[in-house]
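Have a look at the structure that comes next, please.
Here the complex is missing a single protein chain, while all its other protein chains stay put.
Here is chain A:
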Amino acid sequence: MKRPNDDMLDALFSEARQQSPDVPNDLMARVLADAHHVQTKTSVVDKWPQRPQRLRDQLYDMLGGWVGLGGLTVATIAGLWIGVAPPAGVEDLAVGMLGEEVSLSILPSGFGFEAEVLFDG
């Protein structure tokens, strides 16, 4: 059902639909300047593309850079040194913590061949 104001509204809509302004040159320039600005900002990132990381670099990062790698190297050397020339008390400490090493032979003494006999032929 058509309402009393519908004719006026339809005429107003029709008149408004005719509004199709030309784009002013300065607006065009502003829009293109914005585009250039955004594109420039984006392309700064593009100019420094990220290379795929090599395995060595990935490992370096994973270990925490030079700080982590330095600590790891010191710990490794210290461990190696303790293994080769253990300071006094370290062996006793190990025995105390882990227990003493015990060797058991399941064969009675004098049974079978002596190694020297075998090697001597």
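To be clear about the criterion, contacts are C-beta pairs under 8 Å (C-beta built on N, C-alpha and C of every residue); 3 or more make two chains touch, one makes a residue touch a chain; residues count from 1.
As a working rule, contacts and distances are computed from a predicted model.
Asks: As a check of understanding, state which of "RNA polymerase, sigma subunit, ECF family", "Branched-chain amino acid transport system ATP-binding protein", "GntR family transcriptional regulator" or "Hydrolase" is the UniProt name of the chain not shown.
Replies: UniProt lists the chain left out of the view as "RNA polymerase, sigma subunit, ECF family".
Asks: In the complete complex, the non-displayed chain touches which residues of chain A?
Replies: 3-9, 11-13, 15-24, 27-28, 30-32, 34-36, 38-39, 42-43, 46
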